[in-house]
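Missing here: one protein chain of the complex. Every other protein chain is in place.
Every chain is named by a letter (A and B) in the order it is written, and numbering of its residues begins at 1.
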Amino acid sequence: MKTMIEFKDFSFQYKSQKKPTLHHINLEIKEGEKVLIVGPSGSGKSTLGHCINGLIPFAYPGKKEGKLFIEENDSEKLDIFSSSKLVGTVMQDADSQFVGLNVGEDIAFSLENNAVETDKMHEIVKKVANLVGMGEFLEQSPLELSGGQKQDVCMAGVMVDEAPILLFDEPLANLDPATGKLVIELIDEINKTQKKTIIIIEHRLEDVLHRPVDRIVLVNNGEILADCKPEELFATTLLEDNGIRLPLYVQAMKYADVDLGKVKNLADDTDYDLQDQKEKLVHWYNTNKTDVKKIESAPLLTIKDLCFSYDGVKPILDHVSLDVHQGEMISVVGKNGAGKSTLCKCICAFEKADAGTLTFENTDMNDLSVKERADRIGFVLQNPNQMICNTMIFDEVAMGLRNRGISEDKIKEKVENTLKICGLYPFRNWPISALSYGQKKRVTIASILALEPKMIILDEPTAGQDYRRYSEIMEFLKSLNEMGIAIVMITHDMHLMLEYTTRSVVLTGGKKIADATPSEVLGNEALIERANLKKTSLSTLAAKAGIEDRIAFIDTFIQHERGHQI
Amino acid sequence: MAYGVSAFFGCLFGPVASCLIAAIGHTLNDFIFYGSPWWSWVVASAVSGLVAGFAYYYTKLDEGEFNKKTILAIIVINVIGNAIAWVLVAPCLDIVIYAEPVKKVFLQGLMSFAADGISSIVVCLLLTAAYSKTRTKTGSLDQE
Partner (left out) sequence: MKIKMFSYSQLDTFIHRLSGLTKLISFLFLSFAVMLTYDYRIMLLTLVISMIAFKVAKIQLKQIKIVLLYVLFFLVMNIVLTYVLEPDFGTEVYGTRTILFQFNSYFIVTKETMFYLAVKTLKYFSMIPLGLIFIFTTNPSEFASSLNHIGVPYKVCTTLSLTLRYFPDIIRDYTNISLAQQARGIELSKKEKFSKRFVMTVKMVIPLIFSTLDRVEVISNAMSLRGYGKLKKRSWYSYRKLQASDYCVCLLSLAVLVLSMVMRFYVTKTMFYYPF
């Protein structure tokens, strides 16, 4: 078989950095393979991707050593255009990759650049759009598409080039769980039917493994630490050691001391066979089973019959009622466009609700301004770049305090504390632009935390974060929560919802359809289907082990995991 | 305000970019607010953008340089650019194309020169100052 990508003792150093980002990489990818590259943030996995698709050195100059061959061509001799004929790239941010004013135009973009005749272009676009299931939507504008559909269009736009290699750079980052599943299925189909070589860069291991991959390449600190089949990698502790989260069912097996070697088809999350290892799981469950105690406290925020609509016709929020109690940690879940963000914006007066009442600690909030509400409830936006308006980290975190007229000494103390908790202290004198996306996110959380509100709403707090940072942020939020601050999170992350929140509010089409413990929500298959959530692999595991009470099994796992972390 | 932004992009990407931004911005703005572009002023905007973009050659914003020379270059270039655009190009084209009264167009030109000139310099300077702070010099980053 042909070797599609070959790194030979390859090193790379960005122009603006003191040290190399990649060290002596040796990696070979064969034709038709499907390879997953995992690694924590800053491990060099994205840099590896940029080297493959030619953005290095085209957009990001630096110093290269060693050799890199793309389909047997020396990368030194390829410019970005010839690289793009070999490697098609689907980026993390589907919105930014969507350059056309409608679906057809976007898919055609590459053909347009190659001056393909208009008639022929329409033919190809139609064919490719059908491949990704977007054939009916050629006239739609990007504003009318869901995140998953945009991702599909981007894929189609790359496929018209007929490049033999497809590179996916964190394709799941902005998708809800069910949509992510569909994207992974689509990638798998392309791999099988089109015989493309597929490279996926992701840290959400469990979600990618929804469909099998041939190999996993583990990258950290610019080096390749492992390059093997998923099963072999699970058997080691390399993933955990490098901040990559194991699929939950594998983690549960590890807790229960299951001999992973004896589980058949371990890497397939629905088709594995526990064989004689069942007893170990049941035994572990019975010895670790704990009851979760419910906390009752006074309501902090009471929402009654909240309604909102942009155009007065289509309701975005439809009579939503909700209580947030003191010291609670709540997740708001549901598919993209279900009204999650709008609900939070209405709470903070970013949008004006059409009807309904908001009461905070017995005071009516309906007439309070954005600023007045912000003294009680902090809101952290999803995109950190939209919140940051200072150039230095310290000033950014201090800004809210300064606007409230607190003395500089006090500010310094508070800011430094917050920075330490957020793990940003070593960077305090850096310009914000030098930080990674994830680090910027932490800066914005820090800037709200510094104001010490009684309740914080976070829109996707951990989107795009690797497991280590995710745990750090969540542990940090948990510690705040333990200090009595109520925390409400909009999330697509089922792990987060299970692990950290005590209650889940499920929205669909602007209506609240459930308000229960996360394990109850994820144990209910009808609900999962309706709200575009994803069944946790733990409930499959419980079923396979013959454990009746799946919800209790999930709870047991979470309790155990918490005990494990501390 | 808008002229300051296009001037800022000029400092970053050069005259062609800022000329385009100013011209397209003005045309679209006219389309939205008046239904039809007032071509003479679109050309004037493009000229002001073009001239402002020459600041690109006198500044090194990409490398985080922001000093007296940068400020001076931006002020001088923007004054020249706005003067040519509003006191010369816009009124002359108004007379040639639209045959507008001479006194009126020059008065309008002078008013625009004052308003756009000042706002574009102030906004452009604030933005470049902020931008230069975010740039990092080659190989300068290390954790403390």
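Assume contacts are C-beta pairs under 8 Å (C-beta built on N, C-alpha and C of every residue); 3 or more make two chains touch, one makes a residue touch a chain.
Computed from a predicted model, the values in this text were never measured in an experiment.
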Considering the whole complex, which of A:374, A:434 or A:513 touches the chain not shown?
-> A:374
For chain B, residues touching the missing partner are 5, 8, 20, 24-25, 28, 30-37, 39, 97-104, 107-108, 123, 126-127, 130-131, 134
For chain A, the residues touching the chain missing from this view | 53-55, 58-59, 80-81, 84-85, 88-89, 91, 93, 95-102, 104-105, 108-118, 121-122, 125, 139, 142-143, 157-158, 161, 345, 348, 350, 369-371, 373-374, 378-379, 381, 383, 385-389, 399-400, 403-404, 433, 447-448, 451
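The rule is short, and it goes like this: only the chains that are shown with their structure count from here on.
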Sort out for me which residues of chain A touch chain B in the complex.
-> 15-18, 391-392, 426-434
Chain B to chain A touching residues, read off their complex = 130, 133-136, 138-144
